[in-house]
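For this depiction, one protein chain was excluded, whereas all remaining protein chains were kept in their positions.
Which chain is which? They are A and B, in the order written, and residues in each are numbered from 1.
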Amino acid sequence: MIRLVLPAALLATGFALAADIPANERRSGFDFMSSSTQQMQRDDTLNPAMLWVAEGEAQWSEAPAAAAKSCASCHGDAVGSMRGVAARYPAFDERRQKPVDLQQRINLCRETHQQQPALAAESRPLLGLAAYIGLQSRGLPVSPPQDARLQPARSRGAALFNTAMGQLNFSCAQCHNDNWGHRLAGSPIPQAHPTGYPIYRLEWQGMGSLQRRLRNCMTGVRAEPLPYGADELVELELYLNSRAAGMTVETPAVRP
Amino acid sequence: MVRALINCPKTAKKGEVIEIKTLISHVMETGYRPGADGKVVPRDILRRFTCRYAGQEVFSADLFPAVAANPFISFTTVATASGTLSFTWDGDNGFTQTETVAITVT
Partner (left out) sequence: MNRLQVTRRTALIGSMSAASLLVLRPAAFATPTELAGAIAEFTGNQPVQRGRITLDLSPLVENGNSVSVSVKDDSPMTQQDHVTAIALFTEQNPQPNVIIARLGPRAGRAFLNTRMRLATSQKVVAVAGFSDGTFWSDQVEVIVTLAACVE
């Protein structure tokens, strides 16, 4: 399988591309939603994502097997120990020597520290834990790590963001940098900031990860979506996080 | 699995009208939707919701497939006396779930 052939010029510019949205014009997907969907996110008692958060909270202190430790027995109270953690993922993982996103990080703990099989992508328990940990960063600024080892992957993510793909031959940037605010089949095109994940999406009638959202956009341009866990998806996540640096974490957000 | 969330004040004054909000995890499969294999996915919905205050029914609802997934229902009741409010959802395939919350009325 041939990987994408990236224009050398794009790679050379790193992740600050010419057509990037100026910092003062950046807006969360929240701003593009109707007031009733905004209300659903603003009020936790209306937000169905809180069902997943509650499950994640319960799992945090449950041992997954008799011999295994719970998350809480190593990390203590998530309210303190997980504060700000989601805001800086994806981050570089020493063991794997590559960037991992928050859900992969959770699964690394499952495998190495709990000796349990990894939780399946998009499963309730994995989304629940990610939402519960994500909630501990709500209101904090997105803070991508200043880690030089992430740079090559972040640049690849930036390049992919600017690469035309699929039958429609559209790049992410063409929609999200050049045409945000315009409507596509009735829906406004947002700026693609990853500030609310995992989200409760009305279209899904459930909770889903950023990778699921990115795969939806690939299907939207009639490209075959990258498989869950693909390095390219993590690289896109890395780039999106740096593009949204300083914006406010909203997890768990609601989106149409 | 945590299935339901109830938002209800823990304390209220006697005679006060309180608002209760409920959320429950449920797919609410309509029975009208074709699955990946082209066959219609069988219906699997919640059919009834009941709220009892100290054992006495104060609000109930019959639900149909047009209620959104992860049903949200909000209504009001008069705080009459300290006691327990119970919330029961019954549905297809033998589904039943009851949650209770305590309220102190002064």
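Assume a residue touches a chain if its C-beta (ideal position, glycine included) is under 8 Å from a C-beta of that chain, and two chains touch if they have at least 3 such contacts.
Because the structure is a prediction, the values reported are computed rather than measured.
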Displayed chains contacted by the hidden chain, counting the whole assembly: A, B
Touching the absent chain when the full complex is considered, from A:S36, A:Q97 or A:Q146: A:S36
Chain B residues that touch the omitted chain in the full complex: 17-19, 21, 30, 32, 34, 38, 53, 56, 58-69, 71-78, 80
Hidden partner interface residues of chain A, rising order: 1-4, 33-37, 39-40, 46, 163, 165-167, 184-187, 189, 202-205, 212, 215-220, 222-224, 226, 232, 256
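Here, only the chains that are shown with their structure count from here on.
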Centre distance in Å when chain A and chain B are each reduced to the mean of their C-alpha atoms: 32
Complex contacts: residues of chain B adjacent to chain A: 1-5, 7, 21, 23-25, 27-28, 68-70, 72
List of chain A residues in touch with chain B within their complex: 45-46, 48, 50-51, 54-55, 57-58, 124, 205-206
